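Only one protein chain is missing from this complex, and each of the others stays in its spot.
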Amino acid sequence: MTVSTDYTAQEIIVVAGAKILEDNKIVFVGTGLPMVASLLAILTHAPGLIPVFEAGAVGPPLKRGLPISVGDSKTFTGASYVKGLNGAFELTQRGFADFGFIGGAEVDMYGNLNSTMMGDFPESYSKPKVRLPGSGGASDMAASCDRTILIVPHDKKKFNEKLSYVTSPGHLDGTPGARQKAGMQGKGPYRVITTRGIFDFEEKTKRMRILHTFPGETVESIQANTGFELLVAPDVTQFAPPTTEEVRLIREVVDPNGAFVKRVAK
Amino acid sequence: MTVSTDYTAQEIIVVAGAKILEDNKIVFVGTGLPMVASLLAILTHAPGLIPVFEAGAVGPPLKRGLPISVGDSKTFTGASYVKGLNGAFELTQRGFADFGFIGGAEVDMYGNLNSTMMGDFPESYSKPKVRLPGSGGASDMAASCDRTILIVPHDKKKFNEKLSYVTSPGHLDGTPGARQKAGMQGKGPYRVITTRGIFDFEEKTKRMRILHTFPGETVESIQANTGFELLVAPDVTQFAPPTTEEVRLIREVVDPNGAFVKRVAK
Amino acid sequence: METNAKMFWTGLSPDEAREALVNKDKSKKDKRMTLKEAVSRFVKPGDNVGIGGFVDIRQPVAICHEMIRQGFKDLTLSFQSAGMAPELLGGAMLVRPDHCSIKRIELAYWAHEAFGLSPTWRYLAERGMIEFEDWSNYNMSARFKAGAMGLPFIPTRSPLGGDIKNTSRTKIIDCPFTGRPIALLPASNPNVGLIHVQAADMYGNCIIRGTDATCAEIAMASAHTIVTCEQLVSHELITSNPKDVMIPFPAVDAVVHVPFGAYPGACRRHYYFNGDAIRGFLALIAPMVKGGSADALKAWYDENIFGVESFEDYIEKFPTKKLLADQLAENYNCERLA
Partner (left out) sequence: METNAKMFWTGLSPDEAREALVNKDKSKKDKRMTLKEAVSRFVKPGDNVGIGGFVDIRQPVAICHEMIRQGFKDLTLSFQSAGMAPELLGGAMLVRPDHCSIKRIELAYWAHEAFGLSPTWRYLAERGMIEFEDWSNYNMSARFKAGAMGLPFIPTRSPLGGDIKNTSRTKIIDCPFTGRPIALLPASNPNVGLIHVQAADMYGNCIIRGTDATCAEIAMASAHTIVTCEQLVSHELITSNPKDVMIPFPAVDAVVHVPFGAYPGACRRHYYFNGDAIRGFLALIAPMVKGGSADALKAWYDENIFGVESFEDYIEKFPTKKLLADQLAENYNCERLA
């Protein structure tokens, strides 16, 4: 398979996201790149993947292409179950979602995510420096899916020791059993995919750890662009660049209109 | 209108029940005689009555006749809403049911009903003298409908100072605001229809009060057949016997197979 | 907080229920199997068994027949209002206690509405032969719903004021928002749910007509679910209107095609009650409440369950004329062109 030479940062995120998804699992898909990655997974190695969208669709075949909203009409046609938001979240709270696939604007070393506000908290909560859209379903997925996969653009200002606001809790403060003690369910963050590499969380400390570097990055370059100290897996490898076929699929089949994957060369 | 001369005890109960129901109100209908009374009301003075059945049907036209179960197929055809039991009870808990129409095997002076067991309580709860079917939806209707109408066969042994078990709470101990204090909703028991007369509850004491005597009964004869002291309304009247037309409707149209109204002459 | 009863879990605790589902293969796979296989794989001694349907409507009658044939031990039965399903299971305990035993029942109502009371319920309860816990229809439905939602409890109003709160595991708290009392009911997460539906596909997507009863909640709450269906149809047909699907496939473990699977109870769009058969069965048990003999009942079980290979053989015993009449009666309730 030929390696692509003109893939974009978003495209490698999508390919990485797709590869992390396992066939025949139920994945609760957040809006944006998670939708693109899930559809790519279905079209490649995971035809039995069962997507769930928070507006209510369970297991749609997505034969009409990429939804541009998690409540998109394309998610309902041929689905195995369609209620409303309560229906989707109740089954997730029950334990039906193997994976949750979410994004955020800011992340810390324990995989806690912020998509609420930038600024001092709690002082400026009511009048934040930057107001973000808010949780949507992300905090629900974070609290109740078995494992979560996070997508965050990698930027020193967004990988912080302390978040402005914890919208979607990850491993909390990293202490053993922290999620269980807080009353949450699920194992918490499993992978983080950024524009620079793929990360997991070290078993004991629950701290973010470099697993794979993306082409052009090194452990050092990634650490230099991260606002907290990263752990490094014993066997860090380079993640293979997308193949021309994967890039073609994304551009021509999965997201031909560039709804989420923007056409900006890397 | 000609007065019937061969109506049965169950038939006068049904006629009384129908007359108490007001047109255009929502009535949550328990199984048995309440179903017969509601259908008779719809066919006579209350064509706009909106029956709700606990298995899930809201507002069915009942064009196919009397249901013999509150989950009967006849309750669903043409209904305005059909979910399951949770759906029906949630809307009742919310306040959608103006009336609840329930039966019981034993009643006290505050309109509390027993349909669980006969025997000493709590000692013999696990091995009762007589085991009755259980609450079904009666205790739910009792706790959440705005007002309830009770049907109880009138027998000294079943109108007691103290119930074996309070399945469906009425005015509790009759103290002011007792239902509210217990966390319940609704105004509680509104009318009791028995084989001997019709009763309401005195405003202040919440005690059962004779309102109408059935033909052949007097205040004294009713009291003699009641295990607690009844109050007597200032203007007790005799309830008119069913008309031949009402009896015909019950026998030929409403319950032609005698599913609930047995063909035993009075 | 007022605590009415010491807490214990029957079936799975909320954390166990979560764990069971997380570890389960939830993929879209062919789940068709025989009733024999479904029951032997998914109903175990000591299980809490959630029973679908409502009174004598859409009860999992065929599944109960097979359970009786195979035998069962120390079951807890959980349902809101049921008729023939517990009547058959309980009756089996009366005639073959070595082979079939119920330990406990959590319920709102056990009788048959227009068809009469349950003699088996009276027999077992009045002789102190089983544990039981009284709830209401909404209480049991809400308990299954809490289980289906992955919650340890759900608040409701309706056990307030009466004795149900005193004889059950209800807990009353003062609402932290209003200060008024409110009841909290513990979730019910059965080990196995038994559900009969009108239509299913091979993956377990189910369409239910008429009342959903509490079937979806039971299926979602249970660790495993056995579904029998009147029609086994293609995935494409089932999902042609996804909003008709009431139980999604990941909640189902076994799909068995069993026409008349709720008979002699009723099943909307398929058949109305065979009241004679229901009354006839009850009449075999009724004398036993007052000390009568079990012989007639034993003979019924020998002929209709132990003496046959399958539920199909039991249905075969009804005259075709009667089956057609019950289908016709339902078609009157719910008129449709074929």
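First chain written, first letter: the chains are A, B and C, and each begins at residue 1.
To be clear about the criterion, contacts are C-beta pairs under 8 Å (C-beta built on N, C-alpha and C of every residue); 3 or more make two chains touch, one makes a residue touch a chain.
Just so it is clear, the model here is predicted, and its values are computed rather than measured.
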Among displayed chains, the one left out touches A, B, C
Given A:Ser80, A:Gln93, A:Thr148 or A:Thr195, the correct residue touching the omitted chain is A:Gln93
Of B:Thr44, B:Asn112, B:Gln185 or B:Asn225, the residue touching the omitted chain is B:Gln185
Out of C:Pro14, C:Gly53 or C:Gly275, only one touches the absent chain, namely C:Pro14
Out of A:Ser4, A:Ser38, A:Thr116 or A:Thr194, only one touches the absent chain, namely A:Thr116
Residue list for subunit C contacting the dropped chain reads 1, 3, 7, 13-15, 150-157, 169, 171, 173, 175-178, 180, 182, 184, 186, 209, 243-244
Where subunit A meets the chain that is not shown, the residues are 31-32, 54-57, 64, 68-74, 76-77, 82-87, 89, 93, 112, 116-117, 121-122, 125-140, 142-144, 165-169, 172, 179-185, 259-260
Subunit B residues touching the chain left out here are 24-26, 48, 50, 57-60, 76-83, 90-96, 98, 144, 146, 185-186
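Please note the rule applied: only the chains that are shown with their structure count from here on.
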Touching subunit B and subunit C alike are none
Averaging each chain's Cα atoms, the one nearest the global Cα mean turns out to be C
Rounded to the nearest Å, the gap between Cα centres of subunit A and subunit B is 57
Separation of the C-alpha centres, subunit A versus subunit C, in whole Å, is 40
Listed in rising order, subunit A residues that touch 2 or more other chains are none
Contacts with two or more other chains occur in subunit C at residues none
